[in-house]
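Every protein chain of the complex appears in place save one, which is left out.
Each chain gets a letter, A and B, in the order it is written, and its residues are counted from 1.
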């Protein structure tokens, strides 16, 4: 695998990017071309060592640049670069070398782009794509093969849509948004009115607004609002196969882990974390910083800063206590029997 | 957002459609071009007011047509249209103005349609689509960009397939069916026979039959039957990310909410409602009008008209009672300890 892009940075440039202190043998103008694990490190790669064990390993095996914490003092690492926050610095460096998927400025002649579409500079639009009337794409937008974008949408600068993503009409995506393959944004909300046993669809006339720096996994579905917008707040990260119902408002910097479902009109505050496979009922409110453990079903409001768990979900410490006691039910039964005897 | 299509109807025409009584200032031949919320209402839009609070608001803010219940008596609304069932009438009117997504009669020259395909009148077939041999499309069918339809399928009149939907071979969809983006109908059923630790696939030679007026959300998967058909009954509405196993029979007018899973060969009666994230085991039967609460796992048959809840699911009232008692387990334990002491 060669997962690094073709960019190169000198050690000096990297030091500047992550504000590190360098004390190694390789010269400052030595060029670095990517990141690696410790065992695969070579003179032109960067790796990192977070604890004593890895520092020892890096001293033995790493011939390239090694990020370590500034408090480590003397080590036998050949080319240590001391930083405040080892892992975060590594992520920043890895990002420098990470490829932008499907980045290939220009418009493929098998793309279908309606006349009224407005395109920013430097867009990459691949084959078998469709962009509907009156849609606007910002600078550097990447539209991978097979993406379909309906009319009257807006895609912000630097946003990347992976293959076969579908953006339905009127939806707005901010800048620096990433949407993984097969995801659908703006599907019709599940709104019905039932009369004499038959269900009549309520036309969903709203849209979806995805703010800047949101990242959305593969095969996610986000429904359009009934009258207004379904909102995904800035910096929120959504894992694969998450379902977001119509009219939902999700705050900033939330994490929705794989296969989570959010019922219609539910509101999540900022920094909310919902662990895998949990479901939140429709029309409930979760305050800021709420956490929900994996496999939970939330059926009512949760106040800010709470950690909930269970089906139905309750305060996590209470739920954990009850889970312990539930396992003791056979003992209870015995105790009760014994008590009855005596 | 301009979510309304370009159709216009006079007040007189709207009165006729929903059987209302009009008593307003705008003339009967005044043209209406769409629906709106109360706060965004203008003279050429329709809104509705369901209770006193909203009637008051509509009296103050709505300059267009306002649907209200016929029992409201005198109000200050400028252009009231009195109806039997406010919300239902609103839905009917909204439907008049709702756009038909991707409706653009004609066949895009980037559609690939095999020679033996039969097309009805007035079909809209977009780019990057594929329609396999011997398939038949009814009148007014809409095939959005990226839809793939394998051979020997049938798509009934007025049916709309959103972008990147896949219809596998031999599947039959009725009339007025809507399928949201990314959904797969007719994937190979999960049937295996295991011998000496290895799994051998049982060829799935059946198909999927979707009856009239069914609506299917985004990223839904419905497997083909082993020998015969997986069936989705008339008027049933399926939310996003629902999974339907092979040989399943779903009755008429059912509601399957987001992320529900139905195991192979299971049978649902008519008017069954399965709430979000619930799973129904394979080979079980649910009678007519059964309801299953959110996050439940149904492992055995349920008789008609029952409401089940829990994992495993049981009668909802019993489950709710037990949920209350479960929360009291710490108290129980104390009581038992106290009893032992005394």
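What to note about this one:
The rule is simple: a residue touches a chain if its C-beta (ideal position, glycine included) is under 8 Å from a C-beta of that chain, and two chains touch if they have at least 3 such contacts.
Predicted, not measured: the structure shown is a model, and the values here were computed from it.
Listed residues A:180, A:211 or A:282: the one in touch with the omitted chain is A:180. Shown as candidates are A:22, A:192 or A:332; the residue that touches the absent chain is A:332.
From the options A:78, A:110 or A:321, the residue with contact to the unseen chain in the full assembly is A:110.
Only one residue in the set B:69, B:259 or B:289 touches the chain that does not appear here, and it is B:259.
Seen across the whole complex, the unshown chain contacts chain A at 1-4, 35, 37, 85, 87-88, 91-92, 94-95, 97-99, 101-102, 108, 110, 126-128, 144-146, 162-164, 178, 180-182, 215, 217-219, 235, 237, 239-241, 253, 255, 257-259, 271, 276-277, 294-295, 311, 323, 326-327, 329-330, 332-333, 336, 339-340.
Considering the complete assembly, chain B touches the hidden chain via residues 110, 112, 128-130, 146, 148, 150, 152, 164, 166, 168-170, 182-184, 187-188, 190, 192-193, 195, 197-203, 205-207, 219, 221, 223, 227, 241, 243, 245, 259, 261, 263, 277, 279, 281, 297, 299, 311-312, 314, 318, 321-322, 325-326, 328, 332, 335-336, 339.
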